[in-house]
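Read through the structure below, which is laid out as structure tokens, and then see the notes.
All protein chains of the complex are present and in place, except for one that has been dropped.
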């Protein structure tokens, strides 16, 4: 499954070098990921109300082109591997036809004692 | 009572105009406020573990001079008025002998239903 | 003149108390302000390319209701006083029919030596 979310870069996300700070890309990935979760019936606020959290286990990102403020970007999220306790997502951030970054992240689900719990079945539908 | 906390401005807190973004000053105030709280025996993490929160009710800030990245600033916090359900703090952010911003904030304490609760006695010691 | 901009609150803008951090409201004001600027023919990126910046001189905000993550809010910006070297904006942040915050900010324009310059005529049209 895949999902695409459009975001406009913010002035406050730039730094003094005139481009969007690299840490903001990490937030863009999360915004798209949470919207993607919703499309498969997984509301992050609901998950947390039940006492579970879904932290990032690892994350890799390649920055291909600089982004400026007030640019419109599309973040594409693709579900990759899903095991019993982990799932992996791939991302492509693009501006028009330019790919500006690619990324991959791994996630798990933890209960309120920070113990791993099984990945919801919804994530296994491709 | 008053308290002073030293902070170094971060590269990521600048924006494309080359100066520290004005929203970061709000974070500086909070950092100093939380450290001040600790000196009067009020640990914000403990307060929240008990199910209460202490939100900002209002905040005013005057920006007097621009700050650059990697500058050392001192944030002075002074306790002002304390009523039954609100307390007020005044701040001065300085870089060396330069005052770069002044601010005032009002706070309350809420329980987990967002209902106001009495300000802890500790805040009434001046 | 007035302008309204819709924003969705982000997960990353919350803090451990479960609500949107008060510093993020300051960013919401800026996002709406920059979009408002555009509607009166003032592109912030263009202003800065010409070597000028438009910093916040002062800012007051009243927080009326807590915001949660992934809520849709509307930020209304109204132009108030404009003098030769300063202009003032008023804001109302609402969620549905609830006003969650009101704010007022004062701004100036500075050249690259941080000297005040005249407010562009565009800001004087009401």
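Annotations
Each chain carries a letter (A, B and C) given by its place in the written order, and its residues are counted from 1.
Going forward, a residue touches a chain if its C-beta (ideal position, glycine included) is under 8 Å from a C-beta of that chain, and two chains touch if they have at least 3 such contacts.
From a predicted model like this one, the values you see are computed outputs, not experimental measurements.
Within the entire complex, contacts from the absent chain reach the displayed chains A, B, C.
Those residues of chain A that touch the chain absent from the view are 16-19, 22-24, 26-27, 30, 48, 53, 55-63, 66, 114. For chain B, the list of residues touching the undisplayed chain reads 10-12, 27, 30-31, 34, 44-45, 68-70. What chain C contributes to its contact with the hidden chain is residues 11-12, 14-16, 18-19, 21, 23, 69.
The definition used in the following text is that only the chains that are shown with their structure count from here on.
Chain B and chain C have Cα centroids lying 21 Å from one another. The centroid of the Cα atoms in chain A and the matching centroid in chain C are 27 Å apart. Once the centre of each chain is set as its mean CA position, chain A and chain B turn out to be 32 Å apart. Counting partners per residue, chain A has 11-12, 69 as the residues that reach two or more other chains.
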